[in-house]
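All protein chains but one are shown in place.
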Amino acid sequence: DSNSKEIKLGVLLGFTGPIESLAGPMASGAELAMAEVSASGKLLDGSTVTPVRADTGCIDNGLATSSGERLIADGISGLIGAACSGVTGAVLQNVAVPNGMVMISPSATSPGLTTMEDNGLFFRTSPSDAREGEVMAEVLMERGVKSIAMTYTNNDFGKGLSDAISSSFKALGGEVTIVAAHEDGKADYSAEVGALASAGGDILVVAGYLDQGGAGIIKAALDAGAWDVFGLPNGMVGPSLPVAIGPDLNGSYGQLPGAQGKGIEDFGVMAKEAGFDGGASYVAESYDAAALFMLAMQAAGSTDPSVYGAKVMDIANAPGEKIYPGELAKALELLAAGTDIDYVGASAVELIGPGESAGSYRLIEIIDGEVATVGYK
Amino acid sequence: MTDAYGDRGNNDKSVGNAKGLGSIMPKSSGKSHASPGGPFLIGDTMTGGYGKGPDILHGCTIAVEKGEIAVIVGPNGAGKSTAMKAVFGMLDVRSGSVKLDGEDITGLSPQARVAKGMGFVPQTSNIFTTMTVEENLEMGAFIRRDDFRDTMAQIYDLFPILKEKRHQHAGELSGGQRQQVAVGRALMTQPKVLMLDEPTAGVSPIVMDELFDRIIEVARTGIPILMVEQNARQALEIADKGYVLVQGANAFTGTGKELLADPEVRKSFLGG
Amino acid sequence: MIVVNDLHKHFSGFHAVDGASLTIEEGSITGLIGPNGAGKTTLFNVIAGVLPPTSGTVTMAGEDITGLPPHTLFHKGLLRTFQIAHEFHSMTCRENLMMVPGGQSGEKLWNTWFGRKRIANEERALRAKADEVLEFLTVEHLADQKAGQISGGQKKLLELGRTMMVDAKIVFLDEVGAGVNRTLLNTIGDAILRLNQERGYTFVVIEHDMEFIGRLCDPVICMAEGRVLATGTLPEIKANEQVIEAYLGTGLKNKEKVGA
Amino acid sequence: MDFLNAIVALANYVLIPGITYGSQLAIGALGVTLVYGILRFSNFAHGDTMAFGTMITILATWWLQSMGVSLGPLPTALLALPIGILGCIVLVLVIDRSVYRFYREQKAKPVILVIVSMGVMFVMNGIIRFIIGPDDQSFSDGPRFIISARDFKTMTGLDEGLGIRTTQVITVVTAIIVVALLFWFLNKTRSGKSMRAYSDNEDLALLSGINPERVVMLTWIIVAALATIAGTLYGLDKSFKPFTYFQLLLPIFASAVVGGIGSPLGAIAGGFVIAFSEVTITYAWKKVLVYLMPDSLEPSGLVQLMSTDYKFAVSFVILLIVLLFKPTGLFKGQSI
Partner (left out) sequence: MSDTVKNSLLFALVFTLIILSGFFQGWNNAMFILNMGIISAIMALGVNLQWGFAGLFNVGVMGFVALGGLAAVLLGMPATPGAFAAGGAGVVLALLLGIGTLVAASFTYKRMPSGRNRNLAMMAILVFGFFAFRGILDPNVALIEAVNPAATGYLGGLNPGTDETYRDNGWIMLLAWPVGGLFAAGAAWLIGKAALGLRSDYLAIATLGIAEIVIAMMKNEDWLTRGVKNVIGVPRPVPYELDLQNSAAFVERAASLGFDPVEASTLWVKLLYALLFAVVLGIIFWLSQRALNSPWGRMLRAIRDNEVAAEAMGKDITARRLQVFIIGSAICGIAGAMMTTLDGQLTPGTYQPLRFTFLVWVMVIVGGSGSNLGAILGGFLVWFLWVQVEPIGLFVMNILTSGMAEDNWLRLHLIESAAQMRLMTMGVIMILVLRFSPRGLIPEK
């Protein structure tokens, strides 16, 4: 490899469509890591890393595949994405596997991806929703909830998550009165709320997207006086929800992937300086996804996916020196020196099984219109 | 709607009205300018056709004086309707001119001509089918700002059936009834000059007589009338001036009597 | 040939046809006259299956055809023209005619793929026939013109032309003459007579031109207000007081000319 | 008491949401129906027109709020509405001039205009996202409830609550006023009649001295006003998110068609049919039945005909059934 070349990383997210409001900050998160590394000049003898953005539309397989192909042709060395589980499967099968490209998704959390054939090319910095189901069930039990009504956004993410929650909750002896799907972006949710309210339950668990149908459901439920407290799993947690709903949301609680401590705090500060919100959904995970690519390349001494792919698990997990956001330069140096590292990053990365995050969760509650952290699991 | 006349077949309706959108809007809505002399209304040596198509009119001239009735006859497709449309500004006149009351109006848009006092009843689709008979007449008086109830009463006198059906949608009328609405609408304008394209097509003899009577009366009040007719013999009988058009050009011109008397005209155009 | 028995057609309370009964003899040219709005066109539409009758029956050659759809009636030999021309506007005049005959083998999807020979032969014959009809109507120069772009009278001719494309048993003509040049109308009249005499077509003709009716039709039926007012030869009808009052009138009052 | 509870539950979960949603759809459908009836095409850009008008209203609301202006108990947005309407009118007229007019002059087929309106939809969509972004915006202020479910329970002592929102009342009242005005305008005024005449036969309208460009302009002005009102009411009641406005298009079209497209009265009726079929068919009757049935017969299941997954599908089935029995829509269409 010649000295100081340009490395391209694809950023393939749903910039348009149902999660368009999440995708922008996520990309910024990933690009922040790339900027950090480029500025350090320490990656593979001073190579720079440039992001190449492309859109999946979140729900358009054709578009996602085509964008993926374009990125490959653009000469990328790694693919960050996709954001939504459905298109992630499509890109993995149709682009990454045939082309031998490594893919690290920051946010595709569907349990189905765990078992998908990937030739060891697919990783994710977020945990599978199967794990979140267990966590949430425990949280509910601890809070003395006996029965829940549940609604989910009708896609593989929502369905998988709600299945996980309801089976875990039932296993712990709770009652699930109803599980009803809702479609995102619809104009009116009175029908769903009517059915949910009829079934009843101590709280309403909303496995949706915070600025999509999930918010609409909560609004409609509050308006009708059906529930006062809501369960908020990942996808529903973010600063925009309390703003949109107002004080009525106080007291609702839930969890999302995230670890406590230095990592996320440092990242919050860095993100703020760079002008975006580090606490938004999956932004930390995006930073980490990008960082993992670059560190693995450094560890392997190569930008060839078939070479550095094998290193991803090594650098992500112990043993080694812990690396936090903002310390990528240090990590690169350590790797160059042959020292082992354990990348913690913004989201306490710990890859298990077929290469997905082990999943630590941040328990939150809405207090005085803010998302407050009340514990970790 | 069981409208036997309605164009049920056009499936473009599913996304919009079958007739398509848009009006005849000549590109330039120029100015009129004084051009004294000559007859009250004249389309002078007009040449022109539809859109980019071939010429249909070839130097055709038609004119009418105050208080006169001028009748245009000729075989089907001769360009009679086209000539009327040209006079009314609904198609580009490539050469020649149109003058009204000492003014050259060749450049004016149809609306401007309506404002100048020209009234026109086209040969086909000449009523508002989804409006009631009464509203059709009201639309005829659209440019009038005065009280037009008198005129409407006169029209109801003339066509009693319309009074009976005044709250019915015009699209539900019989062919002949529609024709009466169409003429009624034009009369509502109280135009300075009236142009009729086959007003008597499909009307029964008794109504046809009434119509001709009324046309004569209107003409007597000084309003010139320019009309196309296939009931040519009756029409020429009451005409002061007759034009025979063939292939877009004047073939014979004369008083109504002269044309009726001309054996050549009778044989070729009036059915012997 | 056709027997209409106590036929009623009501439009939301309005009785457009109100108990009409009439018989059309095989081989005749029957004239149907009556004031505007008498219900003539509506009667045609009911007989031809375009409108369902409110009550009453229609039989054709002894067979009850009440309420049969138009396409079935067409194949039984009943043809009609429309008072307001119903041309196929985006097709050429020739195509307008060529589409008429029923049972063309090219109308079966299968044949369009695997029966090209046969179709080509049929088409050649149809085309010749269509050109013949156009020539007869003196509009052969319009053969390749879109039917939406011909003059009002030419559209009426096309209406008539369609009925000449097939061997019909009975043809209903709804004011084919309105808007048609009188000289040409005479020619058309000749053709009707010829079709009637040589090929035995039965005709029912709605027309307001008494001259035309007089030349062709016997008997003449006069309708008014949805019922049959009188039946007979034209002179008989013309002499009928009621008919004069309702329909014929007594001629122009302002016979003399207007100008100076 | 039980009976009252049942009624209240039904009102709270079915009637009131249905009426509100129905009114929102109805005003939206009026705009679609007007464009269809007079300009003769199905306007796919209507959802985005609504979003655009609402966006201007929101910006104006923020500005007013920053100036400290408010409308007392009513949302400030109502004060900003005229500005929104104006902005929307300007945009729509510019688009008509620069895009639609060409096709009008060409006498293009309606389906071409439909596709062009899709193009316009994409463009407006882009403009909106560019100006205000794709995110949710909440701009309602003032008290949210006239009576909240909780207050209702304490007031009446019933087990069931009944919440009535300020915006719901505003929506319904506005819908009634707008429809009445539109009716009066179309059927009684000269301009209204000239619009109907134009819609019927534009060549003949021309021959009657009606200026077609004026009619077109008038139509767009009314449509823009309707769209902005519908969009703002909807945004106040739920929230503003550009993508949702695009999604509203489908139920709005369904409303317009089931009512008989082209008929304003039909648009109103259609809005309610669609709204209620969405809410009622998938309603789980358990809550109501629990109050009505003796204890021994109390239902154990949800007593739900269909799961809410199918709410949209079901409303379409209803629509089909209506059409099969009344093939011209509830009100004879095409008769603006």
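Letters A, B, C and D mark the chains as written, and numbering starts fresh at 1 in each.
Convention: a contact is a pair of C-beta atoms (placed from the backbone, for glycine too) under 8 Å apart; a residue touches a chain by one contact, two chains touch by 3 or more.
These figures come from a predicted structure and were not determined experimentally.
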| item | value |
| --- | --- |
| Per the touch definition above, residue among C:108, C:124, C:141 or C:199 touching the missing chain | C:108 |
| Chain not shown: contacting residue from A:45, A:74, A:142 or A:175 | A:74 |
| Contact partner of the left-out chain, one of A:36, A:134, A:156 or A:188 | A:156 |
| Residue of A:48, A:61, A:250 or A:302 in touch with the missing chain, whole complex considered | A:61 |
| Residue numbers in subunit D that touch the chain omitted from display | 44, 99, 102-103, 106, 108, 111-112, 114-116, 118-123, 125-127, 129-130, 134, 250, 253-254, 257-258, 261, 307, 309-310, 312-313, 316-317, 319-320, 323-324, 327-329, 333 |
| Missing-partner contacts on subunit C, residue numbers | 48, 50, 69-71, 74-75, 79-80, 82, 86-91, 95-96, 98-100, 102, 104, 106-109, 111-113, 116, 119, 122-123, 162 |
| Missing-partner contacts on subunit A, residue numbers | 15-16, 20, 24, 53-55, 59-63, 65-67, 69-70, 72-74, 86-87, 89-90, 93-94, 97-100, 110-112, 114-117, 119, 130, 154-156, 158-160, 163, 181 |
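The rule we apply is simple: only the chains that are shown with their structure count from here on.
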| item | value |
| --- | --- |
| Partner chains that subunit A and subunit D have in common | none |
| Chains touching both subunit B and subunit D, listed by label | none |
| Most distant chain from subunit B, judged by the mean position of its C-alpha atoms | A |
| Distance from the mean Cα position of subunit C to that of subunit B, given in whole angstrom | 27 |
| Interchain centroid distance [CA atoms averaged], subunit A/subunit C, Å | 75 |
| Whole-Å gap between the CA centroids of subunit A and subunit B | 74 |
| Where subunit B touches two or more other chains, by residue | none |
| Two or more partner chains touched - positions in subunit C | none |
| Touch-based graph of the chains, sorted into line, ring, star, complete or other | line |
| Partner subunit B, residues of subunit D touching it in the complex | 36, 39-42, 103-111, 113-114, 190, 193-194, 196-197, 199-213, 328, 332, 334-336 |
| Subunit A-facing residues of subunit D, complex | 12-14, 17-18, 21, 24-25, 133-136, 138, 144, 148-150, 152-153, 161-163, 165, 234, 238-239, 241, 243-244, 246-248, 251, 275, 278-279, 282-288, 302, 304, 307-309, 311-312 |
| Subunit D partner contacts - residues on subunit A that touch it in the complex | 18, 20-21, 154, 178, 180-183, 185-188, 190-195, 197-200, 211, 215-216, 219-220, 223-226, 240, 243-244, 246 |
